[in-house]
Every structure is written in C-alpha cells, then in structure tokens.
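Please find one structure pasted underneath; my questions will follow.
Apart from one protein chain that is not included, each protein chain of the complex appears where it belongs.
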Amino acid sequence: MIEFDGVSKSYLGMRPVLENVVLRVKRGDFLYLTGVSGAGKTTVFKLLMLLERPTAGTIKLNGAEVTALDSRQTAFHRRRIGMVFQDYRLLPRLSIEENVALPLRVAGLPRVQVRKRTAECLRWVGLEERRQELVQVLSGGEQQLVAISRAMAFDPPVVLADEPTGNLDQNMAHTVMSLLQRINQRGTTVIVATHDLHLIRSFRARTLLIKDRAIHEVRLVDHPDSPFSPEAERSLGAVPTG
Amino acid sequence: MIEFDGVSKSYLGMRPVLENVVLRVKRGDFLYLTGVSGAGKTTVFKLLMLLERPTAGTIKLNGAEVTALDSRQTAFHRRRIGMVFQDYRLLPRLSIEENVALPLRVAGLPRVQVRKRTAECLRWVGLEERRQELVQVLSGGEQQLVAISRAMAFDPPVVLADEPTGNLDQNMAHTVMSLLQRINQRGTTVIVATHDLHLIRSFRARTLLIKDRAIHEVRLVDHPDSPFSPEAERSLGAVPTG
Amino acid sequence: MYFSYGIPRGLQSIRTDWRASIYSTLIIAASFAMLGIGVLLYLNVVHISRIWLANTTVSLFLDQGISAERRQAVLERVRADPAVIHAIEVSPQEGLSQLAGKLGADHGLMNGVDPANLPYTIDFDLSVDERANIRKIAARYGALEGVGEVVYAERALEKVRLFLLVTQAVGLFFIALIVLSFLFIVSNSTKLSLHTRRDEIEILSAVGATRSVISSSFVIEGMTLSGAGFLIALGIAWVSYQLIVAALIWNPATSALGERTLFFPLKMLLPAFAAAVLLGGAGSHISVSRMLRGIEG
Partner (left out) sequence: MYFSYGIPRGLQSIRTDWRASIYSTLIIAASFAMLGIGVLLYLNVVHISRIWLANTTVSLFLDQGISAERRQAVLERVRADPAVIHAIEVSPQEGLSQLAGKLGADHGLMNGVDPANLPYTIDFDLSVDERANIRKIAARYGALEGVGEVVYAERALEKVRLFLLVTQAVGLFFIALIVLSFLFIVSNSTKLSLHTRRDEIEILSAVGATRSVISSSFVIEGMTLSGAGFLIALGIAWVSYQLIVAALIWNPATSALGERTLFFPLKMLLPAFAAAVLLGGAGSHISVSRMLRGIEG
C-alpha cells in the first residue's frame, strides 16, 4: 500500500536526512518507526503527506505516485491519511470540537454528520464533555489528545502518529495505543513514530529503525525488558533499563 | 526556598485546578512533580514564574513574596528561574545560538560573555556544531534540547523542567537527566515535571504527586520496576509494566 | 463550499480574532476615507468652478433705432430659449452706468460719453449644460433681425477652460496617486494579516482542504472587513461633508457656494460599495493563493 523507492531527502542546503530509502507497508499493517532524535521519523511522515517533496525517488500510495499529484489531488490524498503531528498543529483559537471537525468541514460533509463523527472521536479520548473549551488553554497532554482525535476524524485508511504519547500519562497512553490497535484491527494501516522503547515493549509490533539515513527492519526478541536485539538496542541509543 | 501557602488557582470561569496547595522546596533539592494529564503540573510552574497569578494564597521564593512584585522586579525574578517549557517557547526565526543567548542578551550581559556562556550550554546538549541553524527547521527533540539549553543559560538558582525528555530518545534523555543532576549537585534547585515513571525509576528522587487539586508526597519503595507504592502507582494511572 | 465552510468559518474568524479584525477594518476605513475625501474634493472643485468661474453672460447689442415692438419680440424670443437664464433688457442709460461701475476707479473716463450713441442691449446667461455651446448660440442670435453685435467674454471663457483643464489634469493625477496608495495600503495590510496566519493556512492544507476551500473563508473575511471599512469611511465622509457645508452656508459670503456642493450620488455609492466588497474578497483570494503556492512548493 505504501511504497518508498530509492527515496532521498535533503533539506535545502543541508546534509541529506534520508538516502535511497526503500519501504513497503501493506494495507492493515501496524508498525513502529523509531530512531534517535533528528533521525528523520517526522521527515518520512511529511514526505508521505506531501508536506515535503523527496529530493529523489518515488513514493506510492495504493499504487499511485503521490509526487505527481496536482494541488487538488494533493488535498484528496491528504484526506486519506490522518496524521497526529508531533507539535499537534491545532488552531489555538478554535474549540476542541471545532479542531476535530476541521478535516470533515473542509471536505464539505453535511453538518449533522460532522457533529456525529466529531462527538464519536472525542468520546474515544475522553474529551466529549469539554468539547467547547478553547484549545489554547489546554494542557500539553490534552492538546495531544485533540490532535489524535482529529487524525481519526476522517476514518482514514492510513494513520500516521508522530510521537503520539509523548505528553500523555501512562493510563492515557495506554488508551490511545489500544485505540490505534482497534482501528488497525478494522483495517486501518497505522504507523507510530516513537523513541519510547517502553511503549514498543508494551504493545509489540513490527518495528522499523531509521539509522544512518536508511530504514532498517529491527529483529524483535523475546525478552521481557527489551523487544530488540542488543545490537538494535545499541543503535537506538537506549540505556539499559531496570 | 520555594514556599506555596494555601495556593489555589482556577482559570477564568473554570473549575479550580489547584486548591489550598502547600509546598516546601529547600535550596538544592531535586524533585519530581507528577500527575495525570491536566493535573496541574504546568500550572504550578507558571505560578512560580508569575506567568499566572494564584487565585488565593502566597508564593515565596527565598522568603520574598512573588505575587507582590512589580513589573521590573518580575523580570528579575524570572531571571532567577530557568524554565524548560513543555511547548519549548522558542523563537522559530532565530538560530539555536540566538535562542539560547536570549535570556543573557535581554539581561544586558556583555557580548563576549554571552557568546562564551551560550557555547558552553550548547556543548552540554551536543548542539554546538549546529548553533547557526534556525530553530524552525529542527526536529521535535532538537527543539527540546535548545529549550533545555536556554533554561540553563543564566545559571539560575532554580530550574523548572516541564516534561523535558518527552521528545528525546533514551540516550539524549539520559544525558539531559545527568546534566540536571550535575547542576543540582552544584546547588541548583531542580524540579522536573513528568508523567514518565520510567524516568523516575532510572533517576530516583523525591516525588510529589498532584491529585485531586492538591500536592501529595509519594512514598518511594524499593522495587526494581516501580519506585512507588502500589497505591501511588494507581493514582498515577500507571498500567502494570513488564 | 461557501455555505458549509467558507461563510461560517470566515465570520467566526472575525469574531475570534476580533482585535486583528478591528485593526484591519480601521486601516481599510481610513484608506477609504482618504480616497473618498480626495475624490469628493476633486468633484466639488471641478463642479463649483464649472458653475461659478464661467462668466457666460452674452450681450446682444440691438440695432440703433430699432422699434420697440421688434425689441420686445427679440426679448421674448430670448426668454423662450431653454438654454437661456436670467435674460434682461438694458437701456443705454443703464448700460452706461453699469459700464462706469465696471471701470471702478476709472469711471471719470466715461464723462465724455453720450448715452444717445449707445444701443439697447439684451443681457442673458446660459444654463450650465449649454455653456459649452456658447459660440453656436451667439452665432444664432447674431443672425437674428434687429441684433447688431453679439458680445461675450471669449477670453474669460478661455481662462476658465484652462483652469478646468489644469485642475482636472492635476486633480486626476493626484487621484490616481491616491488610488494607488489606497490599493497599496489595502493589499499590504491584507498580506500582513494573512502572513501571520500562515500556520492556519498550512494546517488547513495539511488536513486535506483544497485551495478553493481554504481561500473561501478568507475571501468571506476580506469581503466583510472591506465592506465594513467602506461603510465606516462613508460615515466619516458624510459627517465631514455636512460639517463643511454647514460652515459654508453659515457664512453669508460663502453660503451660495455651500448650496452648490455635491456629495457622492447614490448611484455612485452602490457600485463603489460592491467594488469595495469585491476588492476585499479578491485581495484575500490572491494573497491566500500566492501563499498556498509557496507552501505547496
């Protein structure tokens, strides 16, 4: 479903972040994208969303090359991907409800349907009571929940979650991960970018590691403390736990 | 050194976040402030920084009541506290170096001294090579490091770090926590707000829990997986690990 | 698109960021006010100088020894002419004393003149619309039986024409400059306020809004603010106008002038309002589109 072929990305005048990356994600996959700070996790998501363009290579979603899309098609392409941004990217002066409704409203859905779907998404993250509050006064974790809720609103075939639990308490993180797993079981492709090995340990899944500008598959091992081989663990810069 | 007496805070027209909070922090303490999302961790920091005013009660730093400070004194008060904001609060169009130098420059320090101190702070977080890059193009974790670096710049007697490792990989998080411990050993009072129990587990210290609008001391227990008593663990909404 | 998203979102934006909306509206209002004041001043200067400066009195010198009936007939003929206003008959005696008056301090010169040598004259003025045709009209009356010479201040007319020409040329040049400044102010304040909302536009784009959807709410916002600015400016211009006219009329020396002033006619205001609204919408649309092209790379 998602195919990166020989994708390279270097930001203007900088050394490359990704080089000749190959990635295959099948419909209905659930996977982690991990790597140290600045490895390029967010960049991979931005490339897929067409928020950045690759310097080289092709990116395909459902067999269609995304870099060839025009402005209008880009908008439709983005509706097929729900992204939880690392910095949330919410409109601070709108209410929780309005932020979650945004993708539905700009797509021109009828008002009743928007309201129904929005309420549903807010219920999942436990914010339906507070839907009238302005986003700008929310705590960090609450904003993250709104961002997660918005990414689900369109019920998109692909969800990209960039560090979705970084500001959540363990209980809420657990709720969110269960939610992601549940929508994954209904057929949604889910990619979670994270450097939280404890998260991966709790909700094991296929894990990709960005290292030295390339994406590697990480071998999972059956160890209670770390899901990774010692080698992978070292690349992640993880310190021994416990 | 830091004293909260009967401090309450309710944001305009909302139910109270903190009620009748009493808090004593001694000079040179290192402590964690924890609690679920929206418990009020950031609010405590904002009150201490005078970014918000308490609805009731008094807050003292070094015996001086902070709520009585005028505009000019407030500025000097803030120079005594280095805060790592949860949302970083960097100026995106300035370079890494300029952001870190900001507190020093607005305090009117001579240029040479500013440069020297900035370089030092950046070295601690490993960003001295990239000091010319604009903050707006940095990855989430890199921005967090800049925010941490800026909080240290003034070498303040108090450092408040709000979720300082939420976007860092384990290795970087370890570096930052060691750094905080090191400055604490030199006499700086450090308070870290976090909901990451794994962090508390790795770097054990006195822990305060915000629950039901009040601050409670958490009893630490000697258990390899959780530093808390089962009761405290439950209040934190932690799910059993491992 | 406009009904489901653009209009509600545009109006909401105005409400939620009311400070910025007020700032923008006041900038637009002040620019419209400057523009309106310039145009109004120009219209009035041209209008009033056209009426007042043009001395279009025509004198028909009747033949010496003309019969009283014929004189009467010519007078009636003149009075019946729709192009003519204020026609009067002037006897030789009256003519002489008028002339002495015209000469002012030089009136002593007229002592040697005998009124018997002077003809009867018929003096009349032309209605404002017919003043341009003064030559033709003079020729027509010159051909009339009983009319000797036809005299009108051709040189004065030339002067007025020149005055109007200069006023119009300089005035239009300045108005062009004002219009340019106006467009600059409005477009740059639109750009300024949108520039700061780049984030919002990026977010909308990231959640799958097409360019036209994104632009729609900004277009509504721009139209509303521009329309509001226009109405405020109109209010300012109207009040100023009333104050000035009242002041002019209050002074006896200028009251006639005050009564001749013009305000914008309604049939000019309605299209201008529509233009203001469209301008606001178009400006926002262009700015947003340009910004979107920048964002999409």
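By written order: A, B and C. Residues from 1 in each chain.
One rule holds in what follows: a residue touches a chain if its C-beta (ideal position, glycine included) is under 8 Å from a C-beta of that chain, and two chains touch if they have at least 3 such contacts.
These figures come from a predicted structure and were not determined experimentally.
Asks: For the chain that's been dropped from view, list the shown partners it touches.
Replies: The chain that is not shown touches these displayed chains: B, C.
Asks: Pick out which of C:N188, C:S212 or C:S289 touches the chain that's been left out of the picture.
Replies: That would be C:N188, which touches the missing chain.
Asks: Which listed residue (B:G63, B:G108 or B:G187) would be found touching the missing chain in the intact complex?
Replies: B:G108
Asks: Of the residues listed, C:I14, C:V147 or C:I178, which one is in contact with the missing chain?
Replies: C:I178
Asks: In the full complex, which of C:I244, C:L269 or C:I295 touches the chain missing from this view?
Replies: C:I244
Asks: Name every residue on subunit B in touch with the hidden partner chain.
Replies: Touch set of subunit B with respect to the missing chain: 49, 51, 53, 71-72, 74-79, 83, 85, 89-91, 93-94, 102-103, 105-111, 150, 154.
Asks: Provide the residue numbers of subunit C that touch the chain removed from this figure.
Replies: 19-20, 22-24, 26-27, 29-31, 33-34, 37-38, 41, 59, 99, 103-106, 109-110, 112-114, 117-118, 149, 151, 153, 155, 162, 166, 169-170, 173-174, 177-178, 180-182, 184-185, 188-189, 191-193, 195-196, 236, 240, 243-244, 247-248, 253-254, 257
Here is the rule we use: only the chains that are shown with their structure count from here on.
Asks: In contact with subunit A and with subunit C at once: which chains are those? Just list them.
Replies: Looking at subunit C and subunit A together, no chain touches each of them.
Asks: For which chain is the distance between its Cα centroid and the global protein Cα centroid smallest?
Replies: So the chain nearest the centre of the shown protein is A.
Asks: Name the chain whose C-alpha centroid is farthest from the C-alpha centroid of subunit A.
Replies: It is C.
Asks: List the centre-to-centre spacing of subunit A and subunit C in whole Å, with centres computed as mean CA coordinates.
Replies: 63
Asks: Just curious, how far off is subunit B from subunit A if you go by their C-alpha centres, in Å?
Replies: Computed from C-alpha means, the inter-chain centre distance equals 27 Å.
Asks: In angstrom, rounded to a whole number, how far apart do the mean CA points of subunit B and subunit C lie?
Replies: 67
Asks: Which subunit B residues touch at least two other chains?
Replies: Within subunit B, no residue contacts more than one other chain.
Asks: If I count partner chains per residue in subunit C, which residues reach a count of at least 2?
Replies: none
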